[in-house]
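Next up is a structure, given as structure tokens.
In this view, the complex is presented without one of its protein chains, the others remaining in place.
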Amino acid sequence: MTRFLGLKPDSLLVLASGILGLTASSLKRVIDFGAGAVTTKSFNLEVRKGHKAPSIIPFKNGVLNAVGLSNPGVQEMALEIEKFKKRCDAPLFASVFGRTIEEYGEVIQQLIDRVQPDLIEINVSCPNVRSEFGTPFGDSLDDTARVTEIAKKYAGKIPVSVKLGPHGPGIGRLARVCEDNGADAITAINTVGPGMLIDINVMKPVLSNKTGGVSGPAILPIAVKSVYEVFEHVSIPIIGTGGVTGTEDAIQMILAGATLIGIGTAVYYEGIEVFAKINRGITEYLQKHGRTSIEEIRGKAHE
Amino acid sequence: MTRFLGLKPDSLLVLASGILGLTASSLKRVIDFGAGAVTTKSFNLEVRKGHKAPSIIPFKNGVLNAVGLSNPGVQEMALEIEKFKKRCDAPLFASVFGRTIEEYGEVIQQLIDRVQPDLIEINVSCPNVRSEFGTPFGDSLDDTARVTEIAKKYAGKIPVSVKLGPHGPGIGRLARVCEDNGADAITAINTVGPGMLIDINVMKPVLSNKTGGVSGPAILPIAVKSVYEVFEHVSIPIIGTGGVTGTEDAIQMILAGATLIGIGTAVYYEGIEVFAKINRGITEYLQKHGRTSIEEIRGKAHE
Amino acid sequence: MSDLMQTFPIRKIIEHGPGVKSFYFDQTFEVQAGQFINLWIPGVDEKPFSVSHIQDGQIEISVKAYGPFTHRLMQSQPGQLLGIRGPFGHGFTLKDRGLLIGGGIGIAPLRLLARQLHERGLHFVSLLGAVSRHEIIFADEFERLGTCYFTTDDGSKGKKGFVTEDVAAIIETEQIKQVYAAGPEIMFVKLKAILDTLHVPYEFCMERYMKCGIGICGQCVLDDSGIRVCVEGPVLNQDDLQDVTELGMMHRNASGKRSI
Partner (left out) sequence: MSDLMQTFPIRKIIEHGPGVKSFYFDQTFEVQAGQFINLWIPGVDEKPFSVSHIQDGQIEISVKAYGPFTHRLMQSQPGQLLGIRGPFGHGFTLKDRGLLIGGGIGIAPLRLLARQLHERGLHFVSLLGAVSRHEIIFADEFERLGTCYFTTDDGSKGKKGFVTEDVAAIIETEQIKQVYAAGPEIMFVKLKAILDTLHVPYEFCMERYMKCGIGICGQCVLDDSGIRVCVEGPVLNQDDLQDVTELGMMHRNASGKRSI
């Protein structure tokens, strides 16, 4: 059992935002397959259709996505969270975003008026919204500070994790600003890039949005380095996310300083079974190294 | 035959900086294997040993490196360039960097006092030097502008390409600033990240420098997207570099807008034979699509 | 074949009936009946379609004009390049004494199923329904492979009425051991009720709004089971459908919001 902000998830693996995160049924199934906690797809006030397909496309070493933050809006998501909470005790993290800094506050308000998630994850780092809303808030220290502040104000006693990317002014400095403004945790990282794939026969970008964030195995070293850097800058816990598809990757995250581990694209590579597989792998690893708890090795790579 | 800034390389494939680029013999061998032009390893005024090993380490989907800009210094490199020029007609690009903005000027001065490369590539984007010199100059629009200006001043009539990374304030804007300050070309991109790999048994980062830039297949979509973005911002030619290991990757670069294609880490994955292989592949592709010249498809993905 | 996007020229286009066309591509992969591919019209959109036939080294996709994407597809010409990813999901299991029940364009995946059952020497009977005679596509092919029952809303071919009306009787007469169905969801609702009572095992080829096709976006997930139509489906059996509460009800559109 892991301790994280007063929660006691059965596993330190968390379903990352945007993966199988639209409905209670889907989130519940991921818990059944061994996740310790789940994160919803990021939602905001409106109902968003997102970009046309192809919006999620595997390439040789990862996945490119530009779903365009499609979501059914806070009202519908609140219903699904409620349904989840009725069926399942596992912690649920609600991922929210806003088109403006103020909208972050409003969506949190509307959410917690209806239902209490165990944590609110603030998505300031989705690289796909660049063209639509300008650069992500997470590229600016000031914007990140303000979003964190407003999120904390509206979230009340529900803990807040800010989800950062590897871009912008440096993830260590960004994390520090979040901590200074009351963030309870950091989720690192969102997708990388963005990137582009061009079909050489039709000579066009494959994604309808042309560009999309890179996830999966390709980004693991960047995610590990990001977690390592955040760990050196803050003392709040980290949800280490990015490119984890197996036990060794997960352990790297822990050694870099993560408390929980986000699992996203691995569901494509390894199936939903990936949660149980890594849970087992971590237990074996601890046994092999004569450790009784994962706490003993957290952040060890810094020594 | 390709045209690039008045040069006529036999192939549009260029050996990227830092790969087999220390000596005349090595550079010449790469030409014999089918490269159209070669870039030297980046050098500056001093003799630099670089970081201890491991400084170059493959991971599942790419290579992580933190060689630390080791180089034998401008004097020794000028001798090698001279030797190359005696033995070979193919264009040679000299990659230079400085610890200060002024050093860029000095190293170019000392270089061209001794030998005339066909192009001077200005490395402002190596992510490994962050800790040593602060953030790379290429993370700042102002610094990039000043380095470009000074490089142009000292380079005289030798064309200058500025090598940019996908980080910082946006590669499109950076490229624009380079063009505005007289750059003759843009090389995009340098390594991505940086990233980190941790050995889970000894619980330590593998690279002696802990972090290193990511190259190879993992970064292809980010490189393609970077070239695409640069192409939209400037009208000077682009040396599209990053993750190209086969013909399809190379064509993607061309469609995104590259004039020449940099090949680096592919030498690890495919051997030095990769140059001949892609040359052949491009010829076949043009035939298959009924095109007589690569110019016909350059930048086509923008249509 | 692979999950990665690849583009292929349309080799041939054949019109089958009002608003239904088949598109042929070189076969570059094996496919089980019921599996689907994602078809990309470059610059337009990408949508899921069943493979309806494989012959002479070509795969065939049979499409009914519906909304913007399918109408655009109808205008494409042989030689044009389309993107194909797949095949995705799980198809039908091949069993003896099957009853194939198809409604409308849902007949498409059953056509490949009929072919594959026939090739393995497995006996089956078909029950095909549509609004009118013209909309029963591939009728002659099914007839060539075995006994066929037809129903049409207007009685222009076979019996006037819906496919669901005669199911129990056919199962009885033809000694059916397995039902396969593809078509509008309302048909599944009625069939499920009938078949659960008769305790005849069944497999339905489901449709849900899809985005990724690779099991990560969550768009196609069924309430309350959490089953992903793109991975565990599109063909689901009586056990898979046990916990599905949304059959015939609203399901999710592109935003993930529920609609009809």
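Which chain is which? They are A, B and C, in the order written, and residues in each are numbered from 1.
Definition applied: a contact is a pair of C-beta atoms (placed from the backbone, for glycine too) under 8 Å apart; a residue touches a chain by one contact, two chains touch by 3 or more.
Note that the structure is predicted; figures quoted are calculated from it, not measured.
Counting contacts over the entire complex, the absent chain touches B. Interface note for the absent chain: among B:5, B:57 or B:115, the touching residue is B:57. Interface note: of B:5, B:101, B:115 or B:206, the residue touching the hidden chain in the full complex is B:206. Although one chain is not shown, part of subunit B still touches it, namely residues 18-30, 32, 41, 47-50, 52-60, 63, 67, 70-73, 76, 197, 199, 201-202, 204, 206, 208, 264-265, 267-268, 271-272.
The rule is short, and it goes like this: only the chains that are shown with their structure count from here on.
Of all chains in the assembly, none touches subunit A and also subunit B. Centrality by Cα centroid goes to chain A. Subunit B and subunit C have centres, each the mean of its CA atoms, that are 51 Å apart. The residues of subunit A that reach two or more other chains are 59-60, 197, 201, 204, listed in rising order. Under the contact definition stated at the top, not a single residue of subunit C touches 2 or more other chains.
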